[in-house]
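Can you keep this structure in mind? I'll have questions shortly.
Every protein chain but one is kept in place in this view of the complex.
The chains carry the letters A and B, assigned in the order they are written, with residues numbered from 1 in each.
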Amino acid sequence: MTLQPSKVLGIGLVSALGTGVSATVPALYADNPRLPALPTCLKTDLHLPVFDVPGLSRQPDQPGGVSMQLLRLALDEALADARLTKAEMRRLRVGVAIGTTTACQLNNVPFYAVLRTGQRPAPEPLLDFLNGNLAELIHRELGLHGPQITVSNACASGADAIGLAHLWLHQDMCDLAIAGGTDELNKIPLDGFNSLGICSPLPCRPFDAERRGLNLGEGAGVLIMARTEVPDRPGTTFTVNGFGKTADAYHITQPSPDGTELEKAIRQALAQAGLASDDLGFINAHGTGTQANDLTEASVFARLYPDGIPYMSTKALTGHTLGAAGAIEAIFTLLMLREQRAARSHRFSTLPPDIAFAPLRENLPLKDKRFALSTSLAFGGSNTAIILGIQ
Amino acid sequence: MDEQTAQFRLDFKQKLIDWLQLEGLKPEDILDDAPLFKTGLGLDSLDAVEIVVALKREYGIPQELMENNRAIFATFATLADFVQTNKK
Partner (left out) sequence: MLFLNTACILEDFSDEELKAVRLANGLRRADRLTSLAAAALFRALPERLPHGFSPETGLLTISSFGPHKTVFAMLDDILDFPEDQILPTKFTHSVHNAVTSYLGTLLGLHGPAFSLTCFESPIFTLLETAWTILESGLCHQVLALAIEERGLLTAEATKTCPQRFPVEPREAVGVFLASSAPTDFRLTLDRAKQLPRHAENPFGLPDETLEAFRTRQSFTLGTTCP
C-alpha cells in the first residue's frame, strides 16, 4: 500500500567523518578518507582497527553513557536544523524512536566484577542503565507528548526507528518524530564480533574480493520527521518515502544466502513509496565487509537490477556503527541526493567472481535522480529497506 | 584403539555435549564416525566457531592450527584425533 512520504525537517549526525553535516559532506567525497586505527577509547588486547569519533571528550558516566552523548550531539544539530523551539516540541505531539545495541544492556565490566562476588557495587552504572533507555530519556528531557520506543534490533535498529516513525506519522499518531540511532565503541561487541571471526584486522573492504570482515565504528544520526502536510522549510526538502521490513527466519547469525527476504523488503519499500525500481538513483548498501553479508546483498542487487545500478557501502568511511548505522546511512543517502552525487565505495578494487557488478569506483553525478535506497541487515536475519528522497 | 584414546574420546564427547548444549545426548549417542556438520550431529557455522574457542580454552590449541583446516572437522573421530595430538 502506498503511503504519503514523511518530510525530514532537520538532520544531525556524528561519526568518524566528524561532528555535524558540514564536516561530513566533504569527507564523504574525499579521495583519501581517514583510516581506522587501534582503539584508544577502550582497553583491549585485540589488534582490530576501529573508527572512533574524532575529538570526542568522552563522558561515559551519565544515563545512556557515551551512546547518549553522541545521540545528543546529533539531536541538537537536527533540532537546530529543523528550527524547532523547545516550546513547539512540548506543544505538538512528538514521537521518539531510537535504535541502539550497547545502550540497552548493562555491560559495565567493573560493576559486574563486584556484583558477581556477592558484594554491592557502586550503584551509578546501574542507575545510568535504568535511567538510560534512550527514547525515554529524550521524551523526559524534552517534556514530549507522543509515542516513544527504543529499538534493539542489532544492525537494523537505526533504520527500524526511522521506519516506525514513518508509520507513526502516516497513522497520525504524532505530528513530528525524532528518529535515529546511536552506538558507542564498546568492548562487548568488539570481543563478541571477534569471537565470531568476522572482524577484519585491516581496514574493511566492502564487496572486495579480498574482504576479511568488518571494522566497528561509533556515531549517531537523528532525523526530525514530520507529516507531509507540514509546510516546506527553505532549502532542500528531504523525505522518507518507503519502509520495507522482513525476516529471513534462517539462522541466528548468518543471513539467508539467497537474500529472498531482503529482496522482498526492498520491493515493499518501493511499493510503499509508489516507485519503480528504475526510479532509484543508487543503493547505499549495508556492506559490512563480511563474506556473507556482501555476497547476499550483491546477489539481490543483481536480481533486481540485471543491468546494474550504482551502489556503495559507506562503512569503509565510518565502520559498522551497529545501532546507529541505519540512521547515519539514511542521512548520508539524503546528503548524496542533495549534492546530486553518489559517493564511491572506498577500498573496493577487485570484483569477486561471485558478485555480478562492482560498487562505485568513483564518485558519480546523479542525473536528476531524486530517490535512493538504504539497506540494513541485522544479525539474526532482519532486513530493513528505507527509500529516501528529495523534492 | 588403545585405552587412553578410548577414554579421551569418551571425555571429549561429554565436553562437546556440554559446550554445544546437546542436551538430549549422552556420550554413547555420538558415534565416532558421525559427521559433525550438516548431517550426523548437524552442527552449524556458529558451532564451528564455538568449538574453535573452546579448544583454545580447554586444550591451549592455537587458532592458527585450526584455520583453513576443514578436514579436522569432518567427523567426531577426526576432531578427537586432532585434539588428542595437539593438546597442551
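The rule we apply is simple: a residue touches a chain if its C-beta (ideal position, glycine included) is under 8 Å from a C-beta of that chain, and two chains touch if they have at least 3 such contacts.
If you're wondering where the values come from, they're calculated on a predicted model, not measured in any experiment.
Taking the complete complex into account, A:I188 is the one of A:C41, A:L142, A:I188 or A:A302 that touches the chain left out.
Contact with the omitted chain, checked across A:C204, A:I266, A:L280 or A:A378, is made by A:A378.
Within the set A:I11, A:L56 or A:C104, the residue that contacts the chain not displayed is A:C104. Remark: the omitted chain is touched by one listed residue; of A:A37, A:L127 or A:A209 this is A:L127.
On the side of chain A, touch with the chain left out of the figure occurs at residues 1, 3, 44-46, 101, 104-107, 109, 112-113, 115-116, 120-121, 123, 126-127, 130, 133, 135-136, 146-154, 160, 164, 167-168, 170-171, 173, 187-189, 191-197, 243, 245-253, 261, 264, 268, 378-382. Annotation for chain B: contacts to the undisplayed chain at residues 20-24, 46, 49-50, 53-54, 56-57, 63.
In this section, only the chains that are shown with their structure count from here on.
Taking the mean of the C-alpha atoms as each chain's centre, chain A and chain B sit 39 Å apart.
Taken in their complex, chain B has these residues touching chain A: 44-46, 49, 52-53.
Residues of chain A touching chain B in their complex: 195-197, 251-254.
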